[in-house]
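As you look at this complex, bear in mind that one protein chain is not there, while each of the others sits in place.
A and B are the chain letters, set down in written order, and residue numbers restart from 1 in every chain.
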Amino acid sequence: MTSQVTTASAPVTPRPKKPAPSIPVIVGLVLAAVFTWWAGHSMGFSLRPLIENWSNGWVVIEQFLSPNWPFIWRVWDAWVETIAIAIVATFIGAGLGLLFSFMASRVTNRSGWLYRATRWFLSVLRSLPDIAYVLIFVALVGVGSLAGILALILFNIGIAAKLTSETIDAIDRGPLEAVDAAGSGTWSRARWAVLPQILPNYLSYFLYVFELNIRSSVVIGIAGGGGIGQVINVQFSRFAYENVSAIVVALFVVVLLIDQLSQYLRRRFV
Amino acid sequence: MIELKDVTVRYPNGVVGLDGVNLTIPDGEFVVVVGLSGAGKSTLIRTINGLVPVTSGSLLVDGMDVASASKKEMRAIRSKIGMIFQSFNLVKRTSVMNNVIMGQLHDIPSWRAMLGAWSKEEKEKGYQALERVGIVEKTWTRASELSGGQQQRVAIARALAQDPSVMLADEPVASLDPPTAQMVMKDLQRINRELNITTLVNLHFLDLARQFGDRVIGMRAGQVVFDGTGAEADDAVFEKIYGRSLTADDTLAEPA
Partner (left out) sequence: MSAVTKPAAASAAPTRPAEPSKAKATLTWIALVVIFGGAAWLSNAKWSEITDVFTEGWRYLGLMGEGLFQNPFTEPWSGYWTLAFERMMESVYMAWVGTMIGAVISIPFGFLAARNVARPVTVQITRAFLNLIRAIPELVFAIIIMLPVFGFGPVAGTVALGVGAVGTLGKLTAEALEGIDPGPVEAARASGAKGLPVLRWAYWSQVLPEVVAFWLYRFEVNIRASAVLGIIGAGGVGQLLGQLFGQREWEQIGITLAVVIVVTLIVDAISGAIRHRIIAGSGQHVSSKEKAEASL
């Protein structure tokens, strides 16, 4: 790298020594390198199969490159189911998330212990992956879209509450002071001094949660939560890759369309 | 009637906001509180409606003890005290009417407040308050679309909709241009006269203080250092309150 500083004139004052690189940064980089090596080593990481077994992958990819388009329409009911699952879960999950976000912000929750309990509950909720919730609810209510909906609801509460409570923390405190000075109760205060301020952001998170739910549909279905993912799972276990590929391409289009739709709606909210 | 007996306020960081303040403000009086920033004007006003807790001493508003009130009693006391702020503190993303009704939230059942299902009487009160400050034509406009002076009048209407017996105003004209400031002060004075609402206004412009203050209270370092009529408060008195000679920044209007 050419990083030399050109020195034109003779230095009059003694040149300062190059500052020593900061110790925490160096330690951090070394630790990161060691951890990377250790992680790769302990799982036997190697890219060699990429060269050796490429032909295995190519066979699958070839099948993928000739998708069975009509299959997309044959499973139209699964598409409807996927979108319906995502909608129901978003409404309930993001709705409850709003409630929890008020409890998880110091601005709106004046009870110390309830605030801490809510924060704790939400971080535990967020620490489990969506798949774990699907597995739990499949065990509880059986295979089907109900399990998928319930799992997504729990998953969505965590995300919506976190994003929204961060937004609440950052609102203008003036109106809060005003309604406090008028003797308003906790709920009215949250509804009128806080909600109008966070509404555009919240609606944006609402749409984001919906997008996330559509993307999760594959995972949900594979674990038994209904929708298009279930179809992928069945076709995959039959090695019907041409059907799987048609669905993946269609899912890609659906995700893009929903992305466009939510961008359009977001622009309208602001 | 507001009675402060030996009221001291010490903030958690050790700063003394009020230092042994004794004051009696009879019903219907228009009081202007002056002093440099940090002198305790703002603390005085915020202490009266309980936004700042009293450390020691006794503070009665209409016979109700603010210092020892429970949370519920405190909300009831606050609902009778209207407050106006320097930065208006309106919720900008909602209508003027909703903002005015926010003054009445204390008396509206939660479930109706959640839905925004205001009763006829509540809206009527809102209209009347807006009519009193002469801005009723903006009732259904979004607060964000109003000018600063209009926003402050909406804020006054919000306080009026509380049916207050006391009105507190913390530097209500500091963010406004001179003609608008005059107008807002006149609104406050007129409301005080018409409705006999005891009014306390923090100001740092001495000409406004003299013009509007039936009574002027001077504060310095948390203590009351002057208490007299607006006419008595001449330049010498203000220099004593401010602890320095006066400058052009201390008056709103250009010196004639």
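Remarks
Criterion: contacts are C-beta pairs under 8 Å (C-beta built on N, C-alpha and C of every residue); 3 or more make two chains touch, one makes a residue touch a chain.
Just so we're clear, the structure is a prediction, and the values are computed from it rather than from any experiment.
From the options B:Pro26, B:Pro109, B:Pro179 or B:Gly228, the residue with contact to the chain not on display is B:Pro179.
Of A:Val30, A:Val80, A:Ala117 or A:Leu261, it is A:Val80 that touches the chain left out of the display. Among A:Val75, A:Leu98 or A:Val244, the one in contact with the hidden chain is A:Val244.
Only one residue from A:Ile157, A:Ala178 or A:Leu212 touches the chain missing from this view: A:Leu212.
For subunit B, the residues in touch with the chain missing from this view are 97, 123, 127, 131-137, 139-140, 147-150, 177, 179-180, 183, 186-187, 190. On the side of subunit A, the interface with the absent chain consists of residues 1-3, 28, 35-36, 38-40, 42-47, 49-50, 53-54, 56-57, 59-61, 64, 80-81, 83-85, 87-88, 91, 123-124, 127-132, 135-142, 144-146, 149-150, 163, 166-167, 201, 204-205, 208, 211-212, 215-216, 218-219, 222-223, 226, 232, 236, 241, 244-245, 248, 251-252, 255-256, 259, using the contact rule stated above.
Quick note on the criterion: only the chains that are shown with their structure count from here on.
Inter-chain centre distance (subunit A to subunit B, centres taken as mean C-alpha positions): 47 Å. In the complex of the two chains, the subunit B residues touching subunit A come out as 49, 51, 74-79, 81-83, 85, 87-91, 93-94, 98, 102-106, 108, 110, 113-114, 116, 155, 158-159, 162, 168. Every residue of subunit A that touches subunit B in the complex is listed here, in rising order: 174-175, 177-185, 187-189, 191-193, 196-197, 199-200.
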